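One chain of protein is taken out of this complex; the other chains stay put.
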Amino acid sequence: MNIDAGATLTALLTLFGIYGLIALSLNLEYGVAGIPNFGKALFVSIGAYTTGVTYTRLLPLLAGQEAVSPCGMTLSTALQLRTAIMRDLPGIGFVNFAVTIAIAMGVGAVVGCLMSYAALRLRQEWFLALVLLVGSEIVRIFVRGYEPIICASNGVSGIAQPFFFIRDARLNSIMFMLLILIMLLVVYVYVERLVRSPYGRLLRAVRENAEVAQAMGKNVAQIRAGVMAIGSAIAAAAGVLFALNVGFVSTNDYDVALTLDIWVMVVLGGLGNPRGALLGALLITLLDRFTGIAAIQLNRTGIALEFNYFRYILLGVILLLMLRFRPRGLLPERRHATLAYQALESQAAESTGDRG
Amino acid sequence: MSALLQLRNIRKDFGGLRAVDDVSFEVERGKIVGLVGPNGSGKSTLIDVISGTIEPTMGQVIFDGRDITGKPPNTIFEYGLSRGFQEPGLFFQMTALDNTLLPVKNQRGERPTAAPWRRLWHAQEEKNALEAHNALARMEIAAQYDKLASDLSGGQMKLLEMARALMGSPTMMLLDEPTAGVAPKLAHNIFNHINALNKHFGITFLIVEHRLELLFEHVDAVIVMHMGSILAIDTPDAITSNAAVREVYLGD
Amino acid sequence: MKRFLRALLIAVFVLAFSNLAVAQDDLEIITLGVAQPFTGPLGSFGQDFTRGIQLAVMQMNAQLEAAGSKIRFEAVSQDTEGTPEGAARAVRTIVQTTNAQVIVGPLTTSEVLGAKQFVDENGIVIVAPASSGVAGGIPGDNIFRVMYPPDVYAANAFAQIAIARGYQNVVVLHVNDPFGNGLAEKFTTEFQAAGGGDVTVVSYAPNPIDLSAEATRVSAEVARLQGSGSTAFFCVCFLADAQKLLQIALVDPTLSAVEWMGIENLANPQLLEDAAIADFLRAANFISVSFADNSTPLTQPFIDSFTAEFGSAPGPFTNYAFDAANIAMLTILVAGNDGLAVKSMLPFISSHYIGTAVQAYLDENGDQAVVYYGLFQVSPDAPEFVAVGSYDGATRVVTFNQ
Partner (left out) sequence: MYALMALGITLTVSVIKLPNFAHAEYITVGAYAALIASQQFPGNPLLIIVIAGTAGALAALIAHLTVFRALEKQRSSTYTLLLASFAVGLILRYSLFILADSTNLFDRRIQVSLQVLLREGSLIITNIFAWVVPTSLILVMLLSLLLNHTPIGRDMRAMANNLDLARIIGVRVERVKNWTWMLVGLLAGSSGALWGIYSSVSPLMGWFAILSVFAAAILGGMSSFTGTILGAYLVAFSENTVMQFLNFQLGVDFSFKPAVPFIIIILILLFRPQGLTGLFDFLRRGELRR
């Protein structure tokens, strides 16, 4: 028994950061604005595929070298080329990272916008969920079959995170974790502020009753497109980090299972509350890590190979219990989210003060 | 005095069914007008057409000198025409105050770009909050400002709806059965509020209502619909004595 | 609810950190990591592979004990979920939890590539028993694909078979994954380099519901190519997919009339349980290869002890997992439990190891380079596969028995 607590914690927090970002975006979309985004994997994959493209095409160009096709015969050459650049030219690595994030967020936002307009034509509420779910599979099948993006089903390996130039693997993964956590913090503050602002109120109104919101002078289609754009941009940025953390971009990672994991996090944590999303992401990553470690421990006693299956059954049971007994999550939406209450309370305090 | 709202030859077909057939009328600025008729006579469809929820098959709707036919509901609201719903159209999981704050126009904090920066909308929000509180106070539900809309009573919901509509500073309100599901005593109260708003802010009203005695006490004119067409437009007194109306509607 | 969750978390936590393994005095226990897919479409392999590895560990420990050594091995396994990201997570968890320096597994090339970044950076060694995708052939990394040869050889073997059997054209149906893509692509170049004619490649998506459209296309292609010479059909498909395809081929006049080749997966007796299919494959002169040539002294003992231990015969490729675990443990015994030392030592050890099917010898990519396939056809007398010849990867020559 010699658990490397530091490395385990780093890995845990890295995963928490990435899943936290995705959960925050879904919480904004579904929890606050009521858009059932069952296509989360699509938007995460957009980030990952962007990473696959920029690290094989843009990176050599930035370093002033000719890009080699990452697929087929030149696979090894291309791999060595990008590994060398990532290791020896940290500046270029960072520029490439920043550009990747920017492109991913842009593409994510545009696709998110387009998908939200699909909602306008849909009759029943869960149709949108199905369209997004199926849409994400279509894109996955397309990328898997179409070579020029990420070498079809072969994927692209050797995608190093920006701190790869630090030779100490432990240190560079800590740096990467810090980068992710900083991004998570920024996004959390951003989402939290959105939720507490009049914009958050607007989104909740659209969630509660879109028809009435429309009659109150709000352009519902535009609002939905906006929030999908924000959420998808966040998810795509998380997708970049997801791909960098694995170091390999493959369509196999972005299927319905990923979407479901994120949904479980958001429902578990609390709909409409960004803190809930973070709590959910933390609990599920913890559960995943601990059951993983527990599987190893059980393994040593020579029993329960089937524990790997029980993990999923456990996840299903937790989800069902949550839906049954805490349908609003562990940290439900706060009622007095906006600033207006402070205004009224301070006024009330003043008037009582005058009287006193 | 010019007409605020004009309907010209409105027709609406649902499949083979003609719900509204060639309806034309005008509502003058500052008046309270009732719209009555038996179930299925096309009143609600007409409200939907005016507010932009559905598009008419034929005809034109002119509001405040502008052609609003086929415009989306949000644009029509921007022009100053606000509507209420038959089933209370509230945001039930939001507080009364949040409900009331929603329709305020040009809120800087509603833009996702400005929303994260509190100082950009802070002052405006405070001002709006006080105004919303006043609007609630006017409807005598200020004490309930931090309750969820779903926790209010039926009458309070109707009052909240009107307080909310008021925050959009409309020139005209369309109300679809403002007293449906409300105790008789409160219903009186609601109509008193309507009158007060009319007097105080000069808001024009077009009201669909089934409690005719109550309605007739407060309105300037009544439009009677039957089978999708207009049967009569007149003052309440004249309507009461109109033979045709009595025959199809008042149940003789 | 909260209380329940808290209790649950505590339970999991206790499980995770209580040391369930009872350490014995003075023994040095070295952990061998096992990363395999237990869930996902390849879930059946993970379980079986892990058993193969456990068997190797048990035998090794018994020998170590008999020899009075203080070293013991233990195998701990983790689920890769069949995805690259899952593989990365699994390998990380094993390494960080147990300080294992050598991981046996994962199964597929895309899982191996998922774990690649982490192991390269952290000096961990992966010994993959069955990954053979062309995309994984990368020199200088920490990944060794022992025992099961990369698909370039299988591609060459089938190209040679096709030439030897006098096929002028071949229609290939392959699964669209790194394995199928690589094999089909290599086969085409090798076949044409050896003087073959046209090759038409049709691919299908993994885990298909049915294959009738693909079968129609294949059938049409076969009919078309038959115009310009004798044509064969080459099935690069998994067992379950082949079963779906065979349902259609049985009643397709073109596909029933053509000769068939099929990858190693299909030399599986399970396929012949159905008499109609056995007859069909016999009539189609179906030929497959098997890397398990039953030619070393280790083969039968492995099957016997596996069956004795786990109550069922080992599945396909399980012996390679057994071999990979042995190579990993031998290297650790020589070089110590240190990733970098293992990395430099492993090619030497594996080149001196006799496997359950074939000797291991690694090329410059760290992949198996000794290739010796047996060729199998359905016996004319019974529904079983019988050896009809062999392929030698060193000379790249196919020999048929007389």
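To keep things simple, chains are lettered A, B and C as they appear, and every chain counts its residues starting from 1.
Quick note on the criterion: a residue touches a chain if its C-beta (ideal position, glycine included) is under 8 Å from a C-beta of that chain, and two chains touch if they have at least 3 such contacts.
Predicted model only: the values in this text are computed from it and were never measured.
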| item | value |
| --- | --- |
| Chain not shown, its touching partners among those shown | A, C |
| Residue among C:T31, C:Q47 or C:Q101 touching the omitted chain | C:Q47 |
| Residue touching the undisplayed chain, where the options are A:L9, A:L62 or A:L130 | A:L130 |
| Among A:A118, A:L171 or A:V189, residue touching the chain not depicted | A:A118 |
| Contact residue for the chain not shown (choose from C:M58, C:A164, C:A223 or C:L250) | C:L250 |
| Which residue of A:R144, A:R201 or A:R275 touches the chain not shown here | A:R144 |
| Chain C, residues in touch with the chain not shown (by the definition above) | 39-41, 43-44, 47, 176, 202-205, 207-210, 212-214, 216-217, 220, 239-240, 243-244, 247, 250-251, 270, 273-277, 312 |
| For chain A, the residues touching the chain missing from this view | 30, 36, 118, 121-127, 129-131, 133-135, 137-138, 141-142, 144-145, 152-153, 260, 263-264, 267, 305-306, 309-310, 312-313, 315-317, 319-320, 323-324, 327 |
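Throughout what follows, only the chains that are shown with their structure count from here on.
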| item | value |
| --- | --- |
| Gap in Å, rounded to a whole number, between the CA centres of chain B and chain A | 43 |
| Chain B and chain C: spacing of chain centres that average the CA atoms, whole Å | 72 |
| Mean-CA-position distance for chain C and chain A (Å) | 34 |
| Where chain B touches two or more other chains, by residue | none |
| Residue ranges of chain B touching chain A (in the complex, touch as defined) | 51, 53, 72-74, 77-78, 82-83, 85, 89-95, 97-98, 101-103, 105, 107-112, 115-116, 118, 121-122, 125-126, 128-130, 132-133, 145-146, 148, 164, 168 |
| Contact footprint of chain A on chain C as seen in their complex | 1-2, 4-5, 8-9, 12-13, 15-21, 38-39, 47, 50, 74-79, 81-86, 88-90, 92-99, 110, 113-114, 116-118, 121-123, 133, 135, 137-139, 176-178, 181-182, 185, 203, 205-206 |
| Interfacial residue positions of chain A with respect to chain C in the complex | 1-4, 7-8, 11, 15, 72, 75-76, 79, 141, 144-145, 151-155, 157-160, 164, 169, 172, 242, 245-248, 250, 252-253, 257, 283, 286-301, 305, 308-309, 311-312, 318, 321-322, 325-326, 330 |
